[in-house]
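Missing here is one protein chain; the remaining ones are kept as they sit in the complex.
Letters A and B name the chains as they come in the text, with residue numbers starting at 1 for each one.
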Amino acid sequence: MAGNEMDSLRQIFFQECEEQLAELESGLLEIEGGGEDPEIVNAVFRAVHSIKGGAGAFALDELVRFAHVFETVLDEVRKGRLDPAGAVVEVLLRSADVLADLVRVARDGGSVDAERIRTGTEELASLSGTPVATGDLAEEDSVEDLGFTPVAVAFPTFDDIAAELPTEPEPTVFEYTVTFKPHASLYASANEPAVLLRELGRLGEMTVSCDTSSVPALSEIDPEGSYLAWMIELKTTQSEDDVRAVFEFVDGDCDLTITANNGAAPPVEDADFEALLRSIREAPVDVAAAADEPAIAEAVIADVSVTAPEFPVAVPDFAAKPDSAKSESKPDKAEKGDKSASGEAAQQTIRVDLDRVDRLMNLVGELVINQAMLSQRLGEAGLARSAEFATGLDEFEQLTRDIQEGVMAIRAQPVKSVFQRMPRLVREVAAATHKKVRLVTEGEGTEVDKTVIERLADPLTHMIRNAIDHGLEKPEDRIAAGKREEGLVKLSASHRSGRIVIDIADDGAGINRPRVRAIAEEKGLIPANAQLTDDEVDNLIFLPGFSTASTISDISGRGVGMDVVKRSIQALGGRVSITSRPGHGSTFTLSLPLTLAVLYGMVVTVADQTLVVPLTSIIETLKPKPGDIHGFGGEARVIALRNNFIPLVDVGRELGYRNHSTDPGAGVALLVESDGGAQSALLVDGIQGQRQVVIKSLEANYGRVPGIAAATILGDGRVALIVDVDAVVAGSRNGGNPESVLALAG
Amino acid sequence: MSESSAALLQSRSSSARELIAFAVGKQEFCIDVMAVREIRGWTPATVLPHSQSYVRGVINLRGAVLPIMDLAVRLGFPPAEAMGRHVIIVVQVGSQVVGLLVDAVSDILTVTASEILPPPDVASDMAKHFVCGLLAMEGRMLSILSVDSVLPEREGTEVQ
Partner (left out) sequence: MSKTILTVDDSRTMREMLLLALEDAGYHVLQAEDGIKGLEVLQDKRADVIITDINMPRLDGFGFIEHVRRDTSHRAVPILVLTTESDAEKKSRARSAGATGWIVKPFHPVKLVDAIRRVSG
């Protein structure tokens, strides 16, 4: 090893010594102050132990000797045999000072007063139950420690060793018979007979025979058992001790006999030296032998690369035609025999286990996160702007996105499967309510994630029932109102700015606002004579506790109200709103994400926490000026915006990150639209940027968190929470945290 | 190890249980090894709003969101400090995966049913709720925790 490597090793050692000495001192002080945590004693012991270990390697004998005595006493404390109280801890603290001085002397030169060391050693020795015979110990230790001197870290060159070798006469060859029968325990500790035999073979010439006589019938074989034994004839110049040394680690885990067949064993010392030389010579050979492995690895890789191209062939097909779930794809093995005859012209499909698609989806999620991490790291390293990296990153990002869309397309299905169930429902409800209803559907081919579709069926069913039962008038009333006897319910789906929008429209009487108000007042949901806009009145029907079985008929009743519809839509990351014109009908609009896997969000900072606010809820961001903020009773504040006063919601306070409202002038406000189009301004501390994030469920391993929709993993690898805008706004309206909203629902 | 030998090993030791021992404060505890998915070091957690005091937050475990329970707080001790020195035992109960924050992990113990003593009838909440047995080993006393009981109560289950 080069001198500078040695120097840097020394430097590391002394740096570490300083750390350990600090640890030692603070630990001892903690013990002195009554600290009883066993981990403190352990840390103190380890500090001295570490210093001793390193010092041994650098042959710092004086340091090793003192550390050893110190360590022995600390071990007594660690094992609970010595109470580190009063006088004891004082001795330990004094010893720590001596140790520190010894370390510094070893580093900077000079000497420590021999008397101090002697007193210190004796003081320590008197503490440990077994008096420490310092002289003997020092002897023993230094012999052991000198085994590794700094110079020896390097492998001496062959020439160096050869030069030091005394010229020897032709060595004597000995013959040994070795019998070796492993016990099961030998395998349990990951020892390997083949490796041991190969090691044995390095000593000389050998012939091996394997005894398989104790191998039982296949059915009786214990996979963890041991049935083989070996007999080896070995011709070597090595001593019996060297032969035995091969089996050092398996002593007790095997039956081993070594018999010398001729002459006396060679002198041990010589053989040791030679064994050392041999091992040095053979070490590089060993590494060279291992160089065969790449050939195997390459062969394996070559195999993989033959099959790999099939995969990209299939995926772009999905990506290219995301509108059709029945994308064409090359015939796949999985499909063989399924559709082979008709397959030529018709669009082909394959059935894939949903688990596989989900696994792929998860992997793509990981890919997106990894890509974000990579960009972030390159950015931090100042490389992101260099042309090659920038182009590479852009391409990577584009590819990642394409793959993601491709995988999502696999999961996408037309809403037709849900829409198809509605005609029958309409007939049943129409019959039960004695109404005449015509159902019109539009946009059945609109695609959305399979999970979204599955979870859409219930709320949709409920809303259609509601539209017929409450929305449409009785036939006679319709005729009286000059309408067609037959009512119209229109169900339509379309894609709009990255979301799927589903409208359920009826041409009925519209929301009966006075009645809705009356119910809400009666149930204490709003104060009597509250000032409400038409919109706000319409939205009262979504309040928990608004609809109950007593106020609505059996058909739409069934114990669930519109609040449940709303919450199941929200659980999908969706929104529901209503528009109504008296006499002309009502339209319920559901807006849902196309997938539950990703969303575009604004990454913000709130009270040192990083949060993500879904971009779909944000209308604009603004920097509040002090003059725009007005108190509004209690802690409530509003912000003036274009002749309008908008409630200001302090996100940090709402989520319980801080107890008091923050200064709006120091933050940024996000203008958001929540339920029913009401606007609020979310106050956050700062904006980090916008990005696509992969949605991770919190409910899978934890549960619902009030005010939080889900979680995601950002480029730095940490988890960030995705804000549930509606819940946070609703929470602030209720003057408490969002839990109170849930409490109402319960 | 092949599937069959794993099965064999299992059946062979069906009367014995393996437990992972760990320290929380000055006390030693253990849980069934079968519930343990992996062990890892502490990384800073993202705080969850309005959570119980023993919920430290969530961390990223290879792409999954893992809630971390501070076992010290859960068991009624003062909260853990000096996070860098702590250990997270990742356990799975049913489909739920949760990290338990402990001070240090030690050995894996193999015990038979006869070695497990019933928990003493003391008034402490910890003993009543979480400890399902005691183990005396070489002068150490270890409390066996039932993993299910230390997990957080699932919230918001009323929502579909």
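In the analysis below, a contact is a pair of C-beta atoms (placed from the backbone, for glycine too) under 8 Å apart; a residue touches a chain by one contact, two chains touch by 3 or more.
The structure presented is a predicted model; accordingly, all values stated were derived computationally and were not measured.
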Q) Who touches the missing chain here, A:N191, A:N512 or A:S661? A) A:N191
Q: May I ask which residue of B:D107, B:D125 or B:D148 touches the chain that does not appear here?
A: B:D107
Q. On chain B, what residues meet the omitted chain?
A. 1, 6, 18, 33, 38-41, 62, 85-87, 104-108
Q: Determine and list the chain A residues touching the chain excluded from the picture.
A: 1, 5, 8-9, 12-13, 15-16, 39, 42-43, 45-46, 49-50, 52-54, 56-57, 144-145, 147-148, 152-155, 188-192, 194-196, 198-199, 246, 248-249, 252, 276, 279-280, 283-284, 286-287, 290-291, 293-294, 297
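Here is the rule we use: only the chains that are shown with their structure count from here on.
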Q: Indicate the whole-number Å distance between the mean C-alpha point of chain A and the mean C-alpha point of chain B.
A: 19
Q) How about chain A: which of its residues touch chain B in the complex? A) 36-39, 222-224, 362, 365-366, 369, 564, 567-568, 571, 609-610, 655-657, 696-708, 711, 713, 717-721, 737-739, 742, 745-746
Q. How about chain B: which of its residues touch chain A in the complex?
A. 1-2, 4-5, 8-9, 23, 25-26, 44-51, 55, 57-60, 63-67, 85, 95-98, 103-104, 152-160
